[in-house]
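Mind looking over this structure? Questions follow.
Here the complex is missing a single protein chain, while all its other protein chains stay put.
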Amino acid sequence: MQHAVSDSPAPAEGAPPPDALEARARREALEAALPMFRHMLRLRVVSARMVDLQREGKVGYHASSIGEEAAIVASALAAREQDWVFPGTREWGAALVRGLPLSAYLNQAFGNAEDASKGHSPPDHPPAKSFRIAPASGVVGAHVPQSVGFAWAAKIRKEDVVTLAVFGDGATSTGDFHNAVNFAGVFKTASVLVCRNNGRAGASPISRQTRTETIAEKAIAYGVADARVSGSDALATFTAIRAGVLRAAEGKGALLVEVVTHPEPSLEGVDLFAMSEHDPLVGLRRVLERDGRLDAEAEETMRAELAAEVDAAIAAAMRAPAPNASTLFEDVFARVPAHLVAQRALVKSKE
Amino acid sequence: MQHAVSDSPAPAEGAPPPDALEARARREALEAALPMFRHMLRLRVVSARMVDLQREGKVGYHASSIGEEAAIVASALAAREQDWVFPGTREWGAALVRGLPLSAYLNQAFGNAEDASKGHSPPDHPPAKSFRIAPASGVVGAHVPQSVGFAWAAKIRKEDVVTLAVFGDGATSTGDFHNAVNFAGVFKTASVLVCRNNGRAGASPISRQTRTETIAEKAIAYGVADARVSGSDALATFTAIRAGVLRAAEGKGALLVEVVTHPEPSLEGVDLFAMSEHDPLVGLRRVLERDGRLDAEAEETMRAELAAEVDAAIAAAMRAPAPNASTLFEDVFARVPAHLVAQRALVKSKE
Amino acid sequence: MPSMNMVQAINDALRTSMRQDDRVVVMGEDVGRVGGVFRVTQGLWDEFGDDRVIDTPLSEGGILGTAIGMALYGMVPVPEIQFADFIFPGYDQIVSELAKMRWRSGGEYSAKMVVRTPVGGGIRGGLYHSQSPESLFIHVAGLKVVCPSNPRDAKGLLLASIRDPDPVLFFEPKRIYRAAKGEVPEGDYVEELGRAAIVREAESGKPSVTILAWGAMLYEAFAAADQAAEKGISCEIVDLRTLWPLDVETIAKSVKKTGRVVVVHEAPKTCGFGAELVALVNEHCFLHLEAPPVRVTGFDTPFPYTLEMEYLPLAHRILPAIVETARY
Partner (left out) sequence: MPSMNMVQAINDALRTSMRQDDRVVVMGEDVGRVGGVFRVTQGLWDEFGDDRVIDTPLSEGGILGTAIGMALYGMVPVPEIQFADFIFPGYDQIVSELAKMRWRSGGEYSAKMVVRTPVGGGIRGGLYHSQSPESLFIHVAGLKVVCPSNPRDAKGLLLASIRDPDPVLFFEPKRIYRAAKGEVPEGDYVEELGRAAIVREAESGKPSVTILAWGAMLYEAFAAADQAAEKGISCEIVDLRTLWPLDVETIAKSVKKTGRVVVVHEAPKTCGFGAELVALVNEHCFLHLEAPPVRVTGFDTPFPYTLEMEYLPLAHRILPAIVETARY
């Protein structure tokens, strides 16, 4: 069992001294701090706008990541170029961090004619294969064993690829979680399983998911490593996940890492960019300002740029028309079979 | 976490002193030793005959329990009068221990007109509701969450009922196992989950089921108690399970107990009643002989009685005719609906 | 009689049965304190407490597996699956265990429960919040399947389902949860399972077509029938209500009268329940058929996000089928 990584990038009290790998992860966290901040800010701006758009009925769905950006951004940034990230629905932001254009995310959210999913999938499911992001499922937990299978395939093919799956605390109750961690243990796959524990699944508290104190300790049942960090501390979060990636890449097997997050119960009257001490933006801003890498003015510029980018992308996505009805019948199979050609004629005749 | 129970009823070295409850369980194990021996012997005789009958094609299926009787018999005997046992297929013997007549077991195995399942189920699935035995499923693991739900219902109804589920090491890989132990933890049900770990699932070694050293340590992931005993030691097995029952009955929640068994890889040339040091009959016989409660002559009589009983029951079961074809259509629903009345006419017309 | 929507009627049925019979327990993801994502169980937790209205872990397999255990004990669990789309992680416990419990033990055991779950599209939910999986349960011997189309039936059929000795899948058409309103009898009120209803009769002397529908699509059938009437075609509409066991008699009577059938359902066409209805109509009314039965259904694709109104078998797709069938 890997020792727990504490809430801050400094070694936790009483923890054993960090090994070389962890020291490296810690160093890299500090290097990644500024881009991490910008990505977190970007997701914050996007999610805030999406929350509004959903309230207005302009999009059918949105999974807010406000306050939980550290877990998501750190997973995407801690992955190496060749590694794959398997997000759940609430981790749509991982694709943006890895380079998916905002327009692609928004076209998908609006399910318009430019949507890579062709209006097939609801918002927050942007295909992003070229950014090595696996497809999210609407079924909680379903992607976790898939991430393990992917890493397992890489191992069989002797390729140096780590997979990172990100999922909520609720997902740990699923059979898919059990299968995923168990197979990762048995076949010693290069898997980092990131549980974003926000203490709730829907409206139910975590006491309705598990009797254990932590999610991390579940690793014991599968013979894989575990770690636990505060998702309010972006650098610690990056460090723990990055250490898991490096470790997995060395053939040392899987890590289950619990990132404890505290999204605000309500955004009513909250300063969206400094919500509370739990807000991972707050802590990271402090570090960056202390190190002279960020100041209020620079952040203001950043925010303005991001807001402008998001506004423009939303406007563009809203202007695009709906997909052509014939696209409904594409991608069920690699080629459209006869029975779907016949069914397509039923909607075509209407057009 | 409950401390591990060692291979012998004497406290393990280094183990904390037994609490009152465990001391009581230990005492009761000794009291139950002779009936336990007789039940184990009986299952041994039955299973040996069934293995032959299957080889001869006289029954379609049999799950041998030879060498693993302690786990099965102890579960059934450690349960109190009002408690329910949920066996898997290989634990058919639990019903016999609790009083199901051997004729009922064999009629079921032969699927004859006297079979309580009406020829619906394959061998080793004897219904035994009046003996508070739950129905076994052919699907590995499926009965385990059911046992937890049963205990949960009793808790809701404020009735003092413990359930015991018995299952193999292979079953721990299933989603059903995960659900069962997780719900047992969350809702603190009076559940004793007995994993009969024979180190194999089908032909696959346990290293293909889990990376952990033990099954018992999986309890940690669910916040339930755990214990581990040798299934070669019938008294230790009884003690651990009994302690779990008593503990659960006191409202202290669930126990996952691992019973490590060593069935012989082959019965070729093996003395069926003294197979090896792993044979639970061997150890228990030694204790009983030491205490003057059993001698070779008494055992010989016992064996002869059992063999005669089994032979007679098999002969009777083989004489009984097949069920009437109309029974096929019974019990799909509480009443036979119109569409099944129509289908029944198709086979009736043939009779 | 008070007027209610579907949500209120189902809530009323649950409350009524829980007051009558303390073996009835409601369980599922967020069914307790918050009363479910659609608020169908709202207020039950306050009245019946934590032991009978239970927020469970996020595991459909766990919910159904433990519910079977409860049922073996003698309780009557009414698990809610948040969306029918999420029933599949628990599918094995339904098809291998629940459906076969009574049969495999020759009637010695049974596991009586009612699995409630919202089905159907039209709420912009996309592929995992819109499916209608009825045929995947009807194929499995041992399950009863119900799908009400209005508040009165919702209450009466749910109370009947809870009292019925067999396991019931109770599919709630979520698109009309709040849109369908009507008078609902107070207190104990049961609608017998296994009875279809002729909700509109064909006018004699006119070319006529039988429409078989249920749930939310019934309203589309009405709309299409209204438009067909303008073209001189009279429709007889049968609301199946209980999908299995099916009221073949009522269907056959209608088809023998009209000689023409249109079946409407949201689920994909292939191996949907419509196929079984067509096959049964063949068995029971072959010589009366004046045109091939037509299926107007969801397409053989997953359920789309953007184009769900193109996917659903709405009135504009039912109407041409009626006309084609009538003029065959």
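Just a few scattered comments:
As written, the chains take the letters A, B and C, and residue 1 is the first residue of each chain.
Going forward, contacts are C-beta pairs under 8 Å (C-beta built on N, C-alpha and C of every residue); 3 or more make two chains touch, one makes a residue touch a chain.
All of these numbers come straight from a predicted model, not from anything done at the bench.
Across the entire complex, the residue among C:77, C:148, C:215 or C:293 in touch with the chain not shown is C:293. Only one residue in the set B:70, B:134 or B:171 touches the chain that does not appear here, and it is B:171. From the options A:115, A:169 or A:258, the residue with contact to the unseen chain in the full assembly is A:115. Although one chain is not drawn, the whole complex shows that of C:85, C:164 or C:266 it is C:85 that touches it. Where chain C meets the omitted chain, the residues involved are 61, 85, 88-89, 91-92, 95-96, 99-100, 103-104, 127-128, 135-136, 138-142, 244, 267-268, 270-276, 278-279, 282-283, 286, 289, 291-293, 295, 299-302. Across the interface with the omitted chain, chain A contributes residues 115-118, 120-121, 125, 127, 129, 134-135, 137-139, 142, 144-154, 156-157, 161, 163, 175-176, 178-180, 182-183, 186, 327, 330-334, 337-339. Within the complete assembly, residues 60-61, 111-112, 115, 117, 119-123, 125, 137-141, 170-171, 173-176, 201-204, 208-210, 322-323, 325, 327-329, 332, 339-340, 343, 346-347, 350 of chain B touch the chain that is not shown.
In this text, only the chains that are shown with their structure count from here on.
Comparing the CA-atom centres of all chains against that of chain C, the greatest distance is found for B.
A count of C-beta contacts for the chain pairs A-C and B-C puts B-C on top. Centre-to-centre separation of chain A and chain C, using mean CA positions: 37 Å.
The mean-CA centres of chain B and chain C are about 40 angstrom from one another, to the nearest whole unit. Residue positions 173-176, 208-210 of chain A each touch two or more of the other chains. Residue positions of chain C with contacts to 2 or more other chains are 56-57, 59, 61-62, 89.
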